[in-house]
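The structure's right below; bear with me while I get my questions together.
Just one protein chain is left out here, and the rest sit where they should.
In order of appearance the chains are A, B and C, and numbering begins at 1 in each one.
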């Protein structure tokens, strides 16, 4: 595993601040469970209100958590005062998203001045057992100032 | 534009039933605004509770609506008694998802017995003007029986 | 269809120059058949030497032509002296790539100062009939100077 050198000594507080600034995370019940330079893990409990027609969590909701995990992992390596936005992501759905709780683990694959690529996996936790439910690769962009 | 021949004469009712069976759609305030064989449009009002840190709708929420639009468009062409699941999708985020309301238009690009590929676009509507905010290509799978 | 305003009045010559600078295009027999601001079409004859195990053109070769079509379409809208590189692309394979000749049509979906998103389709031509064989969405990046 690569070791990354954060450019922002205050990256933990800065990343947590961006995460806390996302109302969608509160709405979906998503929280940070691990945060290192280039690596972030999130957690979300099952909620029937976020299910699709079979009772599994909607693929888009799983993707919302994966995208945020990627964004936060990328953000830990960005310079102070950066803004971050998602350029693109792809999700492969691998198993039904059924479980009591879900874990989302993202890692930076390639940091860059402008673009950062991350990979993330979603796991369903049921009866103490974890199942891989989805995989994402995504591209995040750092905006030094408020323009694109 | 291709004209598609639905295999299920009752495709409108069947597709609406699957959509209505998704609690996530109610939670996010998403509704069907158009439904033809191979083409579906959804609508969602802006909600601050679904925003990311800049007040724009979270890319994952936009993706949730795009994925459902693709799934419903694909489902209109599937035989009666099919079940549908998402195999994969990719979203490119093109403009900030800011607006009073959002529209999601999906079209089947290639129907298939097992796999169907759809394209979908998300538009933000503000002051009577539409802006393209995201584009998805996704693969949906028809399950004839309850196994994969 | 969007009308695009090229920033480089000499965009035709500039784009053709970049295309001609790619040895891979000559190796694969790919040529430009149409070139407008934001839109490019390429053509490639069938070659058994580029086939996979069933005699169809390899998905990666189809992707090579689609990626170049996207890159050239994006490049037509970039300022003079730009360099271009591919950030990412996704290809959905829709039908077997069998035919006498192939056509690749790319369009810019969203131009940008740094990132441009394009869509492209590959068609197989056989006995005067065209079949859609693949669809790509890709992200291209403009480099103003020789750094990333």
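Operating definition for what follows: contacts are C-beta pairs under 8 Å (C-beta built on N, C-alpha and C of every residue); 3 or more make two chains touch, one makes a residue touch a chain.
All values derive from a computational prediction rather than experimental measurement.
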| item | value |
| --- | --- |
| From A:109, A:125 or A:143, residue that would touch the chain that is not displayed | A:109 |
| Candidates B:42, B:108 or B:141 - the one touching the absent chain | B:141 |
| Of A:31, A:95 or A:114, the residue in touch with the unshown chain | A:95 |
| Positions on subunit B contacted by the hidden chain, ascending | 87-88, 90, 112-115, 139, 141, 148 |
| Interface with the undisplayed chain - residues on subunit A | 90, 92, 94-95, 109-110, 117, 119, 132, 135, 137, 139 |
| Where the missing chain touches subunit C, by residue | 18, 21-24, 26-27, 48-54, 58-61, 63-68, 83, 85-93, 96 |
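By our rule, only the chains that are shown with their structure count from here on.
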| item | value |
| --- | --- |
| Between subunit C and subunit B, distance of the C-alpha-averaged centres to the nearest whole Å | 28 |
| Residue list for subunit A, restricted to those that touch at least two other chains | 87-88, 90 |
